[in-house]
Each structure stands twice: as structure tokens, then as C-alpha cells.
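Just one protein chain is left out here, and the rest sit where they should.
Our next item is chain A:
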Amino acid sequence: MTARPGPRALARTTAALGLTVAAFAGTTAPAGAAPQPMGRCTTSSGAVLAVDFSHWGGPVYRSCGTTPTTGYELLNQGGWRTTGTGHDGPAFICRIGYSGHQGGKQYPTPQQDDCVLTPPASAYWSYWHADPGQDTWTYSQLGAMLYKPKPGSVDLWIFGGTNIEGTQGRPTVTPDQLRAKNTKPTGGGKPAPRDTRTAAPLPPNVDTGPAPEDPPPSDRTAPPTPSRPVPVSPTTSKSPSPTPSKSAVPTPSVTPSTTTGSPTVAASGPRVVDAAPAADAAHDTGSWVPAVVTGALGLLIGAAAVLAARRRRTE
């Protein structure tokens, strides 16, 4: 593992500083990044986004987005939303929510972290990458707004604490469990407008890694249902069938892990669920009445004070 103390701290700091995306100059519309059903991501195109809600008893959601994109755009499309901190702005990811999970509720909740100042290193969303073919996680050296995932790579957000040495707070899932295994885009009906660009061939010097050993046939046929559990590890012992991870049934089935991953995965293997592009969670802008009430209250207090002071002086 290549996580070093200096850059790790630096990455947290850079994320905390104001970051921006140069590609947007002058427009509000995003430049090309679009959410995709999971089947559109392949070993060499699209970027997989995975978010681990297991800290709150949820699954690990994974979804797909076109490239070029940034880590921040991946997290703010297809029903995903983030909240920054009051101190650092939206670039410091403080809360993450998905409209298909608990009605779009963002975690950590305001009771757990008020997201005013930079969250503590013991409880924050840490950002990990795995480039194509790589089976180890790399702690992100850049903030979400600056990092541009490579086609075929996996981005993972996990909540918890990390230490400077890089020994604590490592992801328990492996990149292989989350990575898109199919070599061609499947499902999803008509391709997205920018799909041709995302499927562009890689530069010759980019190593996409070995071909997937066990490409699941399910990915070619399965429709992109909002939550299709991809069994990866023995979470419960309900039906300990020895079938490998290639079931096409859209119901949760539990199978022993086919990955040759580390024992940490088997210890507390999270459930991986595909998150299809969804509409944004409804947002209520609230009422303007409290603001007016406060303004009236302030005027009242000011007028009362001025009157009282004037009366005192003239007496």
C-alpha cells in the first residue's frame, strides 16, 4: 500500500481548501458527465462510484458515470447529493446522500456532525481510488473536485477515521468486488448521448489490467433495477449455496465470496447494491416567514432601545 503520511495529510488539507473545476468556466451546465446504469460501465469505460453506508447499517451502493468527470460530479449526479462544510464550502465532502436510500437522507446526519467546521479525522468521508486492474485502494491525494477518475477505475467513499500511518480505516471491500466486470456495455436501453466519447479507446500506455477472470453473465442480461444486490461475501448464512457470484436473480441471494480477497472482507463483508440513476430527492426550500419575523423582531428591539435611550436623556 502506498499511502504515506505526508501526502495523506496534504490531501485532507487540499480538500479542505477551496477547490474548483476549471472545465465549467462560465456555464452552469456540466460538461459531459452523466449518470449511467451500472451495466454501462465496463472494464475500460466509465467510472464506478461506490459509497459505503455500512456505518449506518446500509449497503455499499455502486453506480456508474461517464468520463471525463470528476469525483465531485460522480457524487452529484443520478440522485446522489453531497453537502460541504460551512467553513470549507462544497468541496469538502461532509455528507453524502442517495435519493434511492432512505429517501435521499444524507449521512452523517446533522445530529452526528453539524458540518460547520472541518470534520475530525476520526469520523469523515475518506476518498479512495483503484485504477483499472489495480486491486488495492489508494488514498486520494486530491480533493473530489480536482480528481479525475480514469475510465474503468473505481472511486470509493467510506465513512470513519483514518490515521496518518495509513493502518486504520482502510476499506473492507476490495476494488474487485465493486469493479465493472463486463467488457462491453450492457443494458440500460439507449445509450447516453455522450456514450461514444466515454467508450473511446484508452491511450496505448494505459494498462487496463488483466481481463476479468469470471465475467458474470448476469450483467449482460439483467435490467438496471434500482437495487440489484450483487452478492460478494457471506453476510448471513441463510442459504449457503456454493454457487459463485454470477446469479442473475434480482433478489438478494447469499453466496460465499468468490474473490480471493483478504480475510478482512470475510470478517464483515458489506452488501453491495447497484444504484441506478434516479431523480434527485425532493427539496423543500422552506418558508420565508421566519426571516420576516426575525426582521420585524430586530426592528422592534432597535426601536424600543432608541426610544428608551432618548426618553432617558431628555428627562
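Here is the rule we use: a residue touches a chain if its C-beta (ideal position, glycine included) is under 8 Å from a C-beta of that chain, and two chains touch if they have at least 3 such contacts; residues count from 1.
Just so we're on the same page, contacts and distances are computed from a predicted model.
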Hey, which one's the missing chain according to UniProt: "Cytochrome b561 bacterial/Ni-hydrogenase domain-containing protein", "Integral membrane protein", "Cobalt ABC transporter permease" or "Peptidase U62 family protein"? "Cobalt ABC transporter permease"
If the hidden chain were put back, which of A:Asn76, A:Ser140 or A:Thr174 would touch it? A:Asn76
Mind pulling the chain A residues that touch the left-out chain? 10, 13-14, 17-22, 24-30, 72-73, 76, 81, 83-84, 86-91, 109-111, 114-116, 120-123, 142-143, 145-146, 161, 163, 280, 283-288, 290-291, 293-295, 297-299, 301-302, 304-306, 308-315
